[in-house]
Each structure stands twice: as structure tokens, then as C-alpha cells.
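For this view, one protein chain was removed and the others were kept in their places.
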Amino acid sequence: MTQTPKVVGFICDWSVDLIPLSDGGRLRALPNVRVVRVPCSGFVRPEWLEDALNRGADGVFVTGCPYGDCLNREGNFLMRDRIDQLQRRLQRRKVDPARLGMLAFGLHDGAAFLAEVKAFADRIAVLPPAQPARTAGRPAVAQPAGTPEGDRT
Amino acid sequence: MRTVYVMGVVLLSALSLLFALGIIYGEATDRWFLGGGSVGALLIAYSFIVLLLRKMGMTGPRKTER
Partner (left out) sequence: MSTVVERQIPGRYARLMTSLLRGTLRLDVWVNRLYPTDFNPLYYTGGLSNLFLFTLVLSGIFLFFYYDASLGEAFASVQYITDGVPYGGIVRGVHRYAADGFIVGILLHLLRNWFTDRHLFARDNPWISGMFLLLFGGFIGFTGYQLVWDERAQLLTSMFVAMLRSIPAAGATLTRLFIGGLGISDGTLVRILFLHIGPATALYAFLWWHYVRLRHPKIWPPGVWVLFCVGLVFLLAGAVPVTREAIPAATPAARPTSFPMDIFFLIPFWLLNFLPAGVVVLLLVSLFVGGLVIPYLSRRETPTEMGVRHSGVAQVIDGNCTGCELCYYDCPYNAIVMVPSPGPGLSKAAANRSLLAVVIESRCVECGICIGACPFEALELPKFLERDVLRQVAEAVQA
């Protein structure tokens, strides 16, 4: 796999404070990590995580508030469950579930957050490359949508 | 670090035994305040034992919070 994996993170508005850590779209300390801000970690649809993987991200994670302190009370728990379910679905399609991550950090946990994201990126960097794209001759009925670098036909 | 936790659990368990004996002694000699206070001390010792078990990793968070 590439040395610096491409990672996309969905960061909740109320969790870790991104203002000192990022400038617009990416983390300063880890330039290969791009961030998308969401109003709550529970806002993220699992489909978007799959979409990020399909478009070429090597890994994707969601960051919410510490468990027990979600501003909207249950968002991080719900997201944790959804990511578990998505990991199981992707595993059936032979996508490594380690490519998905759920993080939980509070406003002042910037250093711990960066360390965890770095560990996540390092874990992805050593994974075997994802399945190559299926050829167009495949029947259209069974969409092999699980290949991260494949195209949906 | 783990040995510190284990020693803590052992120490707290010994104290819990002491407090339990205190409860029985308080009931036997009609020293109600001693008995009641020992109940409280026992519960507090239990709470610290559970905390140390959690920090050791022997008990874990709910599945949703891994």
C-alpha cells in the first residue's frame, strides 16, 4: 500500500476543536487526512463512508464527542453501532473492516485525537491493496460495489 | 502499573472484609452508628474495586463504547 494513505475524516462540530488543528480541508499535522465537518457524528450516513472508500480513500473515520457526552445525547453511540454494521457488511464483500474507524474525543483532546488518527493511518498503510476494479464484462445484476477502487457500473 | 492495580484490589478486598466484620460487630453490640458507617465504608471500597478492575481491563465498556 502507499506510504501515506489517503484518509477522510468526518468530524463532529462539538467534538475535538479543529481550529488549531486544521486549515480548511486537512489536518496540519497529518496532511494526508482530509476533514469534512458535520453537525453531529450521528448525521453521517454509512453510505457516505462507503462512497469515500469507493472514490479512492484508503480509510475513513468519524469523530464524535466522548461516549456519554454527545451534545445530542446519543449521536456517538448510534454512529458506533452503524459503523459496526457497516464493517460487517464490508467484510462480506472482502473489504477490510479496519478501513473504517469510530473515534470519540472532546474539545480539548486535540493531541490524543491526532495520535489516534495517526495510529489509524498507520494501520491502513500496511494493509494489502484493495481489490482491483472488476472488468466491465461482469453481469450488471450483482453490483460488486464493495471494491474500494472499483467503479459502480 | 498493573501490579499497582492488583495490589490495590487486594488491599481494598482486605479492607472490605474488615468493614463487613464491622457491620456484624456493630449489629451484635447494638452500636448502630458503627454498623451503619461500616456499611457505607464497604460500599465505597466496592466502588473502588470496580474502578480498579475497569482500569486493569478485566471488565470493559459496553459494546457500544469500544
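When the chains are written out, they are named A and B in that same order, and each has its own residue count from 1.
Here is the rule we go by: contacts are C-beta pairs under 8 Å (C-beta built on N, C-alpha and C of every residue); 3 or more make two chains touch, one makes a residue touch a chain.
Since the model is a prediction, treat every value here as computed from it, not as a measurement.
For subunit A, the residues touching the absent chain in the complete assembly are 6, 8, 13-14, 17-19, 25-26, 34-40, 42-46, 48, 51-52, 55-57, 66-69, 71-75, 78-79, 82, 104, 106-109. In the full complex, subunit B touches the hidden chain at residues 30, 32-48, 50-51, 54-55, 61-62, 65.
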